[in-house]
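One protein chain omitted, others in place.
And then chain A:
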Amino acid sequence: MMASSYSAKDEDGHITVSGPGGGTLRNKKPENTAFKQQRLPAWQPILTAGTVLPAFFIIGLIFIPIGIGLYVTSNNIKEFEIDYTGDDTSSPCYNCAKNFSWNNTKSCTCTIPFQLDQPYESNVFMYYGLSNFYQNHRRYVKSRDDSQLNGNIDSLKVGASSPMASRKKKKPSKECEPYASIDNKPIAPCGAIANSMFNDTLKLFYNDPNGTSVPIPLTSTGIAWWTDKHVKFRNPVGTNSNLTAVFQGTVKPVNWHRPVYELDTDPENNGFINEDFIVWMRTAALPTFRKLYRIIQKKNNMAPTLPRGNYTLVVDYNYPVRSFEGRKRMILSTISWMGGKNPFLGIAYITVGSVCFFLGVVLLVIHHKYGNRNNSANISN
């Protein structure tokens, strides 16, 4: 910022100064306000032994009990995890995984037996987990059209045939490319996220000690965020309420077996508001993640939701992960006030609390031994 050393004001300014006879000598004394004189009342905290050391002890005393509480809570949560990727020859899903091809219309089924050593009380949550799956990749995360998913009918229209029409008729957002349209027909739902939706079907059977295999009822609703289900995702509302008609003129994503309006028979869980779909669309932050699949509701009687014993997991193996060295897991977990099993948080709290307490002790010792308590004597010029 260059400044010109001359300004006409300067030439002028001096006249008023030098000419005492000007008569208009304004008093230029600055105002005596606390703000202008930098005398605003102010709180001036100082770090002293009296404030810092208790702070350390207090942090320690707060963190350690919380940590212990968290650790105990976490330890009380029961969790069972089974890997069914099938990259091992001994794995029941080995054949399904090996023979997978995108063109398969008939799904491959594999059965995995497992055993629960402890009974699972209250509601049990069933998750599927994927590893080495980069749902957080930039190109993946942005490859969606929230406007389409929110039921915007324009995003389902056929792509513009004439440049004039393109202004009015919106296509699926270009963020969805290359999963936006096929043969000028929009894909519903468009984008890479939707295209790669997890489509294994997991079923759970309890092997009664008497030999019968009892299917366990799995609830597929209530697994998505309320705002996702009711605000973010909405089926397009066409002239009629029939979803098939509304999605007329669109094509299904290439990897899907069924179009979006056939995801479920329940109209409240079909189309864009299908909860499996919503859960998938909420992308994970890390390449190893789990997503809620089903809830096993606690029955009314006193019996545990999942008694200890033998179970069978039946998988309709549709979802290939071996190509990118991914892994698939099924997780069963109970839950507490703080969510699922999470030993890290408790341990971290105990550690930080202990370190604080320890630091407090060390600083106290240092302060007493070497500390500069008699400060006032130290001022010299």
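Observations
As a working rule, contacts are C-beta pairs under 8 Å (C-beta built on N, C-alpha and C of every residue); 3 or more make two chains touch, one makes a residue touch a chain; residues count from 1.
The criterion applied here is as follows: contacts and distances are computed from a predicted model.
Going by its UniProt record, the hidden chain of the complex is named "Phospholipid-transporting ATPase" among "Organic solute carrier partner 1a", "Mitochondrial import receptor subunit TOM5 homolog", "Phospholipid-transporting ATPase" or "Mediator of RNA polymerase II transcription subunit 10".
Within the full complex, the residue among A:I82, A:V251 or A:A348 touching the omitted chain is A:A348. The chain not shown here touches chain A at positions 1-15, 17-18, 25, 27-32, 36-38, 40-49, 52-53, 55-56, 59, 63, 66, 70, 102, 123, 125, 127, 132-141, 143, 145-147, 149-150, 152, 173, 177-178, 192, 195-196, 222-228, 231-232, 255, 282-292, 295, 320, 323-325, 333, 335-342, 344-345, 348-349, 352, 355-356, 359, 363, 366-367, 370-372, 375-376, 378-381.
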